[in-house]
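Showing just some of the chains, left in place.
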Amino acid sequence: MMPLESKIEGLLFFKGEEISVKKLAELFSVSVSEVDQALGRLSDSYVNRGLVLVRNGEMVVLGVSGELSPLIESIRKEELTKELSKAALETLSIILYKNGVTRSEVDYIRGVNSSFIIRNLLVRGLIEKMIDPKDTRRILYRPTTETLAYMGVSTISDLPNYEEVSKSLTNTLAELTTQE
Amino acid sequence: MESRTTRTYNVRTPSFEGPLELLLSLIEQRKLFVNEVSLADVTADYLAYTKSLSENDEAKGIGTVSYFVLIAATLILIKSRSLLPNLALSNDEEEKIKDLEHRLRLYQIIKNASVDVKTSFGAKVIFFPNDRSWSGPIFAPDVQISVTTIARSIQDVIHNIPKKSEPLPAIEIKKVINIDEMISSLSDRIQNAMNMSFREFAKSHGAESVAEARVHVIVSFLAMLELVREGLIDVIQNNSFEDIHINKQHSPEIITQ
């Protein structure tokens, strides 16, 4: 049986964002003081490790040890300035022309999995997530306003061959629905 | 193309995606090992299934049937040798038989492994973190992003979307000699007649007896399916027990006789 601190560790890693001690207690069906103790043990276990447990009042989050921040900075810079690959440009073009598309739709159109590329486009602020208004469980991707501005396009339908392209994308996706 | 009775038949026949799956299932049903003896044993059942496929299974499409036929040719060789131990086979034919045994063993290993894969798949998933929100997005464009490059990229995307009907796969096959002869004969006759009846074709091979005629029908049938696999001819069968009409492909206007 895995100790509580390990369960909390896995959860914090997965979430990648702040979570309250109270919420942790609820999730694991334990008391707040049990969570407190587990957090203490988790924090101790990170001595000389690459991770650190940051606690801000009632909120906790997992972070990278401060010693590594120069390295993280340089990697982040590299990520942001690296030239976009052909695959990334293709993915961006689908998201531009389709304006509101799920990851699996992008995958289907490209014939390969696009999760890493989408992640990178998100980090670079080129695309953003939105909840599908028709189905709140679905996440759609769309270009950010900055991207449109950068391209000098005031509205999506100004893109070259907009009608034709969006029609053939829609037709391809219709096949996906009939298949399922 | 399908009558009501054939549909009921479909329901009762377990569906096999490929010839190796069917063969292995026939051998395993008999609790046999994969070898020449067990292959000879199941040949009749295999041929019966293949025949029912080509007659009844509209959904499979004739393209799939051809995979079954390829293996059927080798099985007929194996069966012939089991009946006539003196029958001399060419090196090529011997190789084909060995190759089939190998493929079946490989397939058996994979089929068994896939049972374990099915059990483990999704049972205890290792998750990777959500999209990182600990380093919020910073707008970082790339000089390549312009209307021109994006328009070009989307054209590449559309160009690479696979067409719905892909051509029949061109896998390499070493044909059994008898089938080869049938094919060249069939091809020649198609050149001349452009449209002929299957019965007429089988008959024209000059069978001496009823038994021999039956063999001709089977071999001709296999040869014909081989041609279909290669996309050379189209087969039109109006009803299960009716005659099959053969046409050269791309000539739909001369279907009627």
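Going in written order, the chains are labelled A and B, and every chain counts its residues from 1.
By definition in this document, a residue touches a chain if its C-beta (ideal position, glycine included) is under 8 Å from a C-beta of that chain, and two chains touch if they have at least 3 such contacts.
What you see is a predicted model; the values in this text were computed from it and never measured.
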The overall complex formula in this file, labelled as shown, is A x2, B x1
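The rule is simple: only the chains that are shown with their structure count from here on.
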Interchain centroid distance [CA atoms averaged], subunit A/subunit B, Å: 44
Could you please specify the touching residues of subunit A with respect to subunit B in the complex? 13-17, 61, 63, 76, 80-81, 83-84, 86, 89-90, 92-94, 96-97, 109-111, 119, 122-126, 128-129, 144, 146-147, 150-153, 159-161, 165, 168-169, 172, 175
Contacting residues of subunit B [partner subunit A, same complex]: 127, 129-135, 137-142, 144-147, 149-151, 153-154, 156-158, 160-162, 164
